[in-house]
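Okay, handing you the structure first.
The complex appears here without one of its protein chains, the remainder shown in place.
Up next, chain A:
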Amino acid sequence: MSEFLQHLVNMLVLGGTYALLGIGLTLIFGIMNVVNFTHGVLYTFGAYIMFIVVQQLGLNFFLALPVAVLAGWLLGAAIELTLLRPLRGSDIDTTMLVMIGAWIAMQSGALWIWGGVAKSVATPFPEAPLVLGPVSVSWLRLFVLAAAAMLILVTYLLINKTSLGRAMRATFQDHDTASLMGVNVDMIYTSTFAIGSSLAAAAGALLGPVYVIFPQMGDLAAVKAFAIVILGGLGNITGAVIGGFILALAEELGAGYVSSGYRDAMGFLIIIAVLIFRPTGLFARAERVG
């Protein structure tokens, strides 16, 4: 029983960052109809920003997170402006392949700049975990969960309570009509991609110190994000949050009770199962942004 409780605690911590990853991707997928293969690279990028700010510049750990968010925002906007804006109106396969090209080039760029050796980040948190009865959780992981929850809340408010968010929701429903109503759709696309990218970078910056940082770390993260988006339904933020926690639970239970080698297979199995049995996602009725 205590083992199960420990898995639940781990699920909570992991699920928060997975939800961040999923929200970023579901926004881009839902609003722009772009399968964003650079999402994992943005995750890696955020982790390396953490490494640069903390280990190389020697600055404060808590300062690194906003820096990573901002850097992810800028890189995302740059990708959208240079690669996606000129291809507006192309079919989804073309933009997908362009994103794959960008992913390969950027990941190899990370390998070239930082090398293949895994990096770790020192954190200001005590080594000893917080012990609550039968379960224990490290302070760093608690911070990660709190920061992820805060970022999810900010995104939720941004989408539901601001005029930018209203324009994004309108574009999701019908971009032609939104455009007729005076919404600058190009600007909405760039903002969406930048926001999604900054969330991926934030997830990387948060999970980077928990694990280690290496150039290919984003590949699995991207797949997990796809699993979450499919689980939650396209453009569905609440669905992405729930999907993030479901994936984390499936991984924890899979690793704990089946085999740790198959932990990373859970995301793929979920994708296959959901798409075969319920292709519109688990929460299909609520398929909209918000």
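What we mean here is this: a residue touches a chain if its C-beta (ideal position, glycine included) is under 8 Å from a C-beta of that chain, and two chains touch if they have at least 3 such contacts; residues count from 1.
Heads up, the rule we're going with is that contacts and distances are computed from a predicted model.
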| item | value |
| --- | --- |
| Protein name, per the UniProt record, of whichever chain is missing from view ("Multisubunit sodium/proton antiporter, MrpD subunit (TC 2.A.63.1)", "D-xylose transport system ATP-binding protein", "Branched-chain amino acid ABC transporter permease" or "NADH-quinone oxidoreductase subunit E") | "Branched-chain amino acid ABC transporter permease" |
| Hidden-chain contact residue, picked from the options A:5, A:92 or A:187 | A:92 |
| Among A:60, A:108 or A:177, the residue in touch with the chain that has been omitted | A:108 |
| Chain not shown, touching residues in chain A | 29, 33, 35, 83, 86-87, 90, 92-94, 96-98, 100-109, 111-112, 219, 223, 226, 230, 259, 261-262, 264-265, 267-269, 271-272, 275-276, 279 |
